[in-house]
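With one protein chain held back, the other chains of the complex are shown just where they sit.
And then subunit A:
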Amino acid sequence: MINLQEPQEQFQHDADRTTADEPRRAAVRKALGNYQIARGKTENAFASWQHARDAAATIKYEGVNHLDQYLREFEEKFTARGGKVFWASNSAQAREYILNLARERGVKSIVKSKAMTSEEIHLNDALEKDGYHVIESDLGEFIQQLKHEPPYHFVFPCMHLKRDEISALFERELGSAKTDSPEELTMIARRVLRQHYINADMGISGGNFIVAETGMISITENEGNARLTTALPKIHVALIGIEKIVPRLADLSLFLPMLATAGTGQQLTCYNSMYGGPRLPGEVDGPEEFHVVLLDNHRTRLLADAEQRDALHCIRCGACLNVCPIFKNIGGHAYGTTYQGPIGSVITPHYRGLQDWKHLSGASSLCGACTEACPVKIDIHHHLLQNRRNAVAEKKVWWEKLIWFGFRHLMKRPWAYKLAIRLAPVGQLFHPFVYGTELDPVQSWTKTRDFPEAATQSFHDWWRERKGARK
């Protein structure tokens, strides 16, 4: 049986470690500070960023609330051009489909561009176990793959690494010379990757948008690696979550600049490509076979939750992570999830079990910076609150129940409340004897912070006695 406490304990443990690593926290803070400045500038390039957010939320609402209709429209148009669509209910089905395809076509080598869905279904592990050579072509993902580490941030996979750490990794794994130059580091990776593009017989990508109207998928990127991944190998598979739907092609005129702005502070990412199926007669490039795997994997569970359905509007821009003080201080790996940060804390309990992952919804001060930053207006921090409520409704925690029982009774009885206020200064006389020790009832506060002194005069008393008070 799975120990239900495990992810929660692991989280506490990892957060202890990462919050103690001030140099790493400072580096992440600095990088995200730069993001904030860039983003502020691009936001101002919109006639009205707030209206753009309203429009985007409306479009995603339309798409997500008519998923059945739009996904079928996509399938129809995409298959009409010779593409194949597979509907995967869960991760096992998606993995099986891709593994079978690779087996049947005699694939040996696979090149991948960024796809968080593939992290979600642990595709690389499954492929490698079956003997396929798999290489990530997004620079950040490539680095994380060499490190045998999952992405740190779902948009910036290796943002936590410093240049010298990447150089040392390349020295060790690729035998390259030590360098401090980002350009040289990129060139080292590029040289390795070029060869793999040519050798690969299958390409795997994600997808940023599914356009129903034209039966196309849209991929945005900055390195050109997704273009090579989709263009060179004979077979292409795009693994995409069903929520990535937008109804019309024209919707991208809003979403492409919006994703770039919220994601990286760019006006547009360097490459924005549309794919409508395999190479057609007369075309000079593109794969001979193009498969789109539409991944549910519990997204429909979220769809069934009217209160939190808007979490499916997410365009995975990462803005909520970039502004989140929790993310900035604990870092991406501490979450232990595919999708880190505020949106990850909202959706993971739906995807992987509320009781196992509810602690992520508790690990938030509910400051609301995420909701403010979200381009599609997902009510992120209130969803964290709803997860907490749902978790308690499902399974009570006895000691919390006890605390709230006591609190409720105190607050409902003015005499008891007043008595407690009078006794507080007396009680505090004994506090120094246990201050900060295991016996201290507020130890988890006093270990790192001073506890406020109880006022000698209560506000009630002061109010009554103040000058000019009506007797």
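Please note the rule applied: a contact is a pair of C-beta atoms (placed from the backbone, for glycine too) under 8 Å apart; a residue touches a chain by one contact, two chains touch by 3 or more; residues count from 1.
Keep this in mind: contacts and distances are computed from a predicted model.
Asker: Missing chain's UniProt protein name, "Transport permease protein", "Cysteine-rich domain-containing protein", "ABC transporter ATP-binding protein" or "Acetolactate synthase"?
Answerer: In UniProt, the chain that is not shown appears as "Cysteine-rich domain-containing protein".
Asker: With the full complex in mind, choose from A:A363, A:I421 or A:V434 the residue touching the hidden chain.
Answerer: Checking each option in A:A363, A:I421 or A:V434, the one touching the absent chain turns out to be A:A363.
Asker: By the contact definition given up top, give the residues of subunit A that touch the hidden chain.
Answerer: Listed in rising order, the touching residues are 12, 15-16, 19-20, 25, 29, 325-326, 328-330, 362-369, 371-372, 442, 444-445, 447-452.
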